[in-house]
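For reference, the structure I am asking about is given below.
Only one protein chain is missing from this complex, and each of the others stays in its spot.
Presenting chain A:
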Amino acid sequence: MNIDHEYRTDISSGWTRKHILGLQDLSKDELNIILNQAAEFKRLAAIGETKLTPLAGTVVANLFFEPSTRTRISFGLAAKRLSADTVDFTASGSSLSKGESFVDTAKTIEAMGVSYVVVRHKTPGAPQLLAQHLDANILNAGDGTHEHPTQALLDIFTIREHFGKIEGLTVTLVGDILHSRVARSNIWGLKKLGAHVIVCGPTTLMPTELSQLDVEVSNNLDDVLDRTDCLNLLRIQFERQRGHFFPSIREYAHLFGMNKQRISKAKDDVLILAPGPINRGVEITPDVADGPHSVILGQVSNGLIIRMACLYLLHLQRTASLGIPG
């Protein structure tokens, strides 16, 4: 059933942005537009309206220059739920191995009629680069250690869904802040929506000047547990680490891993998030990952509707800029 009239609501009015490159650039109002649009898509899904049509006839290209499972599938499914055609690109075996540049590869794919480009790349700023060279609307699916806006949005959506608000909550990001694009996006988004953010991890995994982002910095998880409403346990990014930032996984788990003992020190209604993929037994023990405080799988479901919301809003901007009636 075509229910265009139901999801085209006042929620999205005021959205004028062509690209979603990171949460640093977005205003509080823009963040709320995305979250509210996602809530609307979730409501529709709950009543069985899972196949919508606003992007019918358009093409979404998912350009993944870096390995990904959940984000790539989530974006692909989000585009299909909105009835777009999709083109999937992965770097391995592509023309990049023949020496073609990143921008030329993207431009070539765009020339096949692509309107929306979802890009993941190991280089910070790669989505910004595409935004300069392509006409398509760009959606950042993670750029190196810079930003991962849709992951942060789904985290924030999940927290808001649970607590009914963001303002006034204390959210603690634990782990490898230095290499985490999720942490950076979360910090921008949560701060704009009024949360108190604590970042917690070993000193070697904390970037310099972090406190200038108006966050509380801690190196002791036990000290901050009882003040925390929501813990977001970031993955130790073994693939990005160039050296030895901590002596052993065992020691990391001892100092910063979330386990049953630590849950007992936390608030009764503490919410546990993890962007995944999780390293069981490192950042989180299995009993906590699968326990009552965890919303890890709920995050994955919310990821789909957040990505639908982002694509839909970019589509509204595109049609408006082309003078196509909404």
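The working rule: a residue touches a chain if its C-beta (ideal position, glycine included) is under 8 Å from a C-beta of that chain, and two chains touch if they have at least 3 such contacts; residues count from 1.
One rule holds in what follows: contacts and distances are computed from a predicted model.
Student: UniProt names the one chain left off this complex as which of "Dihydroorotase", "Protocatechuate 3,4-dioxygenase alpha subunit", "Branched-chain amino acid ABC transporter permease" or "Homoserine O-acetyltransferase"?
Tutor: Options "Dihydroorotase", "Protocatechuate 3,4-dioxygenase alpha subunit", "Branched-chain amino acid ABC transporter permease" or "Homoserine O-acetyltransferase" narrow down to "Dihydroorotase" for the missing chain.
Student: Of the listed residues A:145, A:158, A:285 or A:302, which contacts the missing chain in the full complex?
Tutor: A:145
Student: Looking at A:20, A:55, A:109 or A:126, which residue reaches the missing chain?
Tutor: A:126
Student: Which candidate, A:184, A:235 or A:262, sits in contact with the chain we can't see?
Tutor: Looking across A:184, A:235 or A:262, the contact with the absent chain belongs to A:184.
Student: With respect to the chain omitted from the figure, which of A:101, A:261 or A:321 is a touching residue?
Tutor: In the full complex, the listed residue that touches the missing chain is A:101.
Student: Name every residue on chain A in touch with the hidden partner chain.
Tutor: So the residues of chain A touching the missing chain come out as 24, 101-103, 121-126, 128-129, 143-147, 181, 184, 207-210, 212-213, 242.
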